[in-house]
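A single protein chain has been removed from this complex, and every other one stays in its place.
Let's turn to subunit A:
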Amino acid sequence: MDKKIRVLVAKPGLDGHDRGAKVVAAALRDAGMEVIYTGLHQSPEAIVEAAIQEDVDVIGLSILSGAHMTIFPKVLELLKKKRAQRIIVVGGGIIPADDMKKLEKKGVKKLFGPGTPTTEIIKWLKENVKTGKKRVKVQKKRRRK
């Protein structure tokens, strides 16, 4: 069976708007992905823990509150600490170009500016996400030994 791309979509931070995140989540589902939506006000710790338990391939964060410079690095740091760097981090929201560059340098794989068509996000994910299929196979091979 083909392994589906699993994406965790979260809306960290204090602001209470998750319409954008929900629209993206629904679009990813319609593109055949399994989307775990965790809702509003998630702490970086809760996001990373959920991503690990759900064994997702991607974390997608929607940040409008201006806290991107603290939240993205914190999520990356926690993933590293938990040895889950294989999970890639992408994001969207209102992020100044300067900050985008800094965040991508820190390890955020891709940032989508406001108004990015969902088709573009889907295309990027399909091209850049390695699903766990390979890992699963490796596991199998080892098991036969």
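Basically, a contact is a pair of C-beta atoms (placed from the backbone, for glycine too) under 8 Å apart; a residue touches a chain by one contact, two chains touch by 3 or more; residues count from 1.
Throughout what follows, contacts and distances are computed from a predicted model.
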Practice problem: Leaving aside the chains on screen, match the unshown one to its UniProt name from "AAA+ ATPase domain-containing protein", "L-lactate dehydrogenase complex protein LldG", "Roadblock/LC7 domain-containing protein" or "Phosphonate ABC transporter ATP-binding protein". | Solution: "AAA+ ATPase domain-containing protein"
Exercise. For the chain that's not shown, point to the residue among A:Ile36, A:Ala67 or A:Met100 touching it.
Key: A:Ile36
Quiz item: Out of A:Asp15, A:Glu49, A:Glu77 or A:Asp99, which is the one that touches the chain we can't see?
Solution: A:Glu49
Self-check item: Positions on subunit A contacted by the hidden chain, ascending
Solution: 1, 3-4, 25-26, 28-39, 41-42, 45-46, 49-50, 52-55, 82-84, 132-133, 135-136, 139-140, 142-143, 145
